[in-house]
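Here is the structure we will look at.
Complex shown without one protein chain; remaining protein chains in place.
When the chains are written out, they are named A, B and C in that same order, and each has its own residue count from 1.
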Amino acid sequence: MKAQTIRVTVWNEFRHEKTNATVKSIYPQGMHETIAARLRQEPDITARTATLEEPEHGLTTEVLANTDVLTWWGHAAHHEVSDAIVDRVQKRVLEGMGLIVLHSGHYSKIFRRMMGTTCLLRWREAHEKERVWVTDPTHPITAGLAPYFELPNSEMYGEHFDVPLPEEQVFISWYEGGDVFRSGCCFRRGMGKIFYFSPGHEIYPIYHNPVVQKILVNAVRWAKFQGNTAVKPFYGKMTPALEIIAKSDYHADPIAHPVK
Amino acid sequence: MKAQTIRVTVWNEFRHEKTNATVKSIYPQGMHETIAARLRQEPDITARTATLEEPEHGLTTEVLANTDVLTWWGHAAHHEVSDAIVDRVQKRVLEGMGLIVLHSGHYSKIFRRMMGTTCLLRWREAHEKERVWVTDPTHPITAGLAPYFELPNSEMYGEHFDVPLPEEQVFISWYEGGDVFRSGCCFRRGMGKIFYFSPGHEIYPIYHNPVVQKILVNAVRWAKFQGNTAVKPFYGKMTPALEIIAKSDYHADPIAHPVK
Amino acid sequence: MKAQTIRVTVWNEFRHEKTNATVKSIYPQGMHETIAARLRQEPDITARTATLEEPEHGLTTEVLANTDVLTWWGHAAHHEVSDAIVDRVQKRVLEGMGLIVLHSGHYSKIFRRMMGTTCLLRWREAHEKERVWVTDPTHPITAGLAPYFELPNSEMYGEHFDVPLPEEQVFISWYEGGDVFRSGCCFRRGMGKIFYFSPGHEIYPIYHNPVVQKILVNAVRWAKFQGNTAVKPFYGKMTPALEIIAKSDYHADPIAHPVK
Partner (left out) sequence: MKAQTIRVTVWNEFRHEKTNATVKSIYPQGMHETIAARLRQEPDITARTATLEEPEHGLTTEVLANTDVLTWWGHAAHHEVSDAIVDRVQKRVLEGMGLIVLHSGHYSKIFRRMMGTTCLLRWREAHEKERVWVTDPTHPITAGLAPYFELPNSEMYGEHFDVPLPEEQVFISWYEGGDVFRSGCCFRRGMGKIFYFSPGHEIYPIYHNPVVQKILVNAVRWAKFQGNTAVKPFYGKMTPALEIIAKSDYHADPIAHPVK
């Protein structure tokens, strides 16, 4: 079975890089270029980028139709993301596009849309150390990792994290300031897979960290749709039945079903 | 530990009862009154009703603040439910209000909001027999039930049912026409519990069925918030830290966080 | 609905209290008496005790038949627990007896039997501080608790904890030495509920801690069977069928099924 190319779109708000000197010095072309550049080093991954300011936030129907996995980093401008684009992204995830949500993207419209919860958490910016522990060593996202890795400076994200119970718990983090957080969480929605990964505060070079980069590569491979590409589920009215029904008057009292 | 009264609001679209003679003859005061009347027979349950046509669909801030469990039946007018009311209901569920979604309510705005998926399924109206099997005999919702019960006439709902993997699978149904369906599904969102139960096609007297009624009573008791009423989770900025942080400059590069 | 009395059996290895002066001074009558005494303060709970040295480890058929919830603390003598008694306890859990496994009980025969995994973890005895965070504030086991509590001295238990993915994640702990651990985990096996709770190193007065005691009380109430007491699931040969089968020769080629 040959490896198929995975087409990734790396979405970034791309505001802090323009207004904050520290962030600009860490990500001169934008966080999206740093992430995309690393992904492109893999023979089975191609990556494009998209940002908030572009028309349709760079997420045109054509871009999304040709995206296997979308990564998302946003922070201060979640409210500026158009609802129509969020609808479009949600639809693609439910059709099988993978979604990797990073750091402050926990509060993005798209993540909150997929979760149905507030996605709130606690936070603190104090240059504190974070230690990320692997809690599912069988998971493809942890391939090649040691039992833990450290980020000397990170933004604390702490429990209670208001998301549905993750279907897979890949990482849990320890913070110097005394907190814990479920920092690597997997979910399925429709035909799509979603990975939330919390490290990534913009004033630290976290997406230059080789372990973090390795995790993003693993996550892209995991998030790509691997199910049934040939035959989609059938929704809607199902007639005739597959078995004989004794009272076979299908429409004794027909009622319009506009949305089915 | 004394039993506390559970305050239920039974919401019903209340359209078919007015336009369809069969439905009207089955539920003369509306499906909501049938369900509420049965719930009120329990000493620990009080029930009120609310319908689509009422101001704010009967779901005022005060009504919702005094509702422990909301039941929801809708079908042909999901699109007429105001988004602002859906926001309000979602907020209450995330605060701990239980939600019981019935039959065609699978496609309601509120259920789709909580799930994040399409919630689509297959369906057929053919007066076919449905047999509901208990697949979780430990679950409080199945208290007092036999291993299965039958509905002589039902609307077939069939897989694939596009919801996130249920956290508890209480019932699975068999249909005369050859289909299966995960007919009793439990989910948690935020502080609230959600139970989806598929039987309930309006042209059959399903909510008069004593087993179905027993299930609704059990579900109301299950859905009532039983967690930590005294101390709510804390979200937001967390300072000071609980431990000493070596580099304790909390705001080296302060960034406005308007949404946190 | 009146509260029913919950009959608890508190099982303890009861070795360290006899051989270790520190442990003896903390639990003069044994850890089991400390836990049982606290449980008995609740009007809806009665508690008896049982220890390793008693005939049948105190877990006779009659004791187990009259136990709603069994708590288990063992450490240095797991191998001395008779397999026949473990079989008996497993059978009762699968019939609906709740099981609360404490601290080093993670490596007990009964917990490993119910989990199917090694149940291994990392550990360190260094008088380090443990902070237990609530990660499921809706859970009955967390009723009345603050978002976290601290144990000034604890034995570190660290990830990777080789258990199946918990069905509910109630607590996650932070350790002064840099580790994290999923310290409060819920599982269902058959008709029974299992709660694993890691704090409880014997050289510290952890079971005297009022928050820990509150958790044990909550856990006992949660673990008591609340499902279908009237009608048990039916296993085995199912004839006649509930529907007509075209080719109705049930035993075309009979094969002995001794174990079904």
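The working rule: a residue touches a chain if its C-beta (ideal position, glycine included) is under 8 Å from a C-beta of that chain, and two chains touch if they have at least 3 such contacts.
Predicted model only: the values in this text are computed from it and were never measured.
Enquirer: According to the contact rule at the top, which chains on display are touched by the left-out chain?
Expert: The chain that is not shown is in contact with A, B, C.
Enquirer: With the full complex in mind, choose from A:19, A:61 or A:138 the residue touching the hidden chain.
Expert: From the options A:19, A:61 or A:138, the contact with the absent chain belongs to A:138.
Enquirer: Could you tell me which of C:16, C:57, C:92 or C:224 touches the chain that is not displayed?
Expert: Of the candidates C:16, C:57, C:92 or C:224, C:16 is in touch with the missing chain.
Enquirer: Against the chain that's been left off, what residues of chain A make contact? List them.
Expert: Counting only chain A, the missing chain is touched by 1-3, 44, 96, 131, 134, 136-140, 142-148, 167, 188, 190-193, 221, 225-234, 242.
Enquirer: For the chain that got dropped from the picture, name the residues of chain C it touches.
Expert: The missing chain touches chain C at positions 16, 20, 22, 75-76, 78-79, 90, 94, 107, 113-118, 120-129, 153, 156, 158, 160, 162, 164-165, 167, 176-179, 187-190, 202-203, 233-239, 241-243, 245-260.
Enquirer: Provide the residue numbers of chain B that touch the chain removed from this figure.
Expert: Residues of chain B in contact with the hidden chain: 131, 133-137, 147, 158-161, 165, 168-169, 172-175, 178-180, 182.
FYI, only the chains that are shown with their structure count from here on.
Enquirer: Please name the chain that ends up farthest from chain C once chain centres are defined by their CA atoms averaged.
Expert: Checked the centroid distances; the maximum from chain C is A.
Enquirer: Please tell me whether the contact surfaces of chain A and chain B are same or different in residue numbering, using the over-half criterion.
Expert: Mostly the same residues form this interface, as more than half of the numbers used are common to both chains.
Enquirer: Using Cα averages as centroids, what's the distance between chain B and chain C in whole Å?
Expert: Whole-Å distance between the two chain centres: 31.
Enquirer: Counting only Cα atoms for the centres, state how far chain A is from chain C in Å.
Expert: Centre separation, chain A to chain C: 36 Å.
Enquirer: Whole-Å distance, chain A centre to chain B centre, using C-alpha means?
Expert: Centre-to-centre distance between chain A and chain B: 28 Å.
Enquirer: Would you please write down the residue numbers of chain B that are in contact with two or more other chains?
Expert: 167, 188, 190, 233-234, 242, in rising order.
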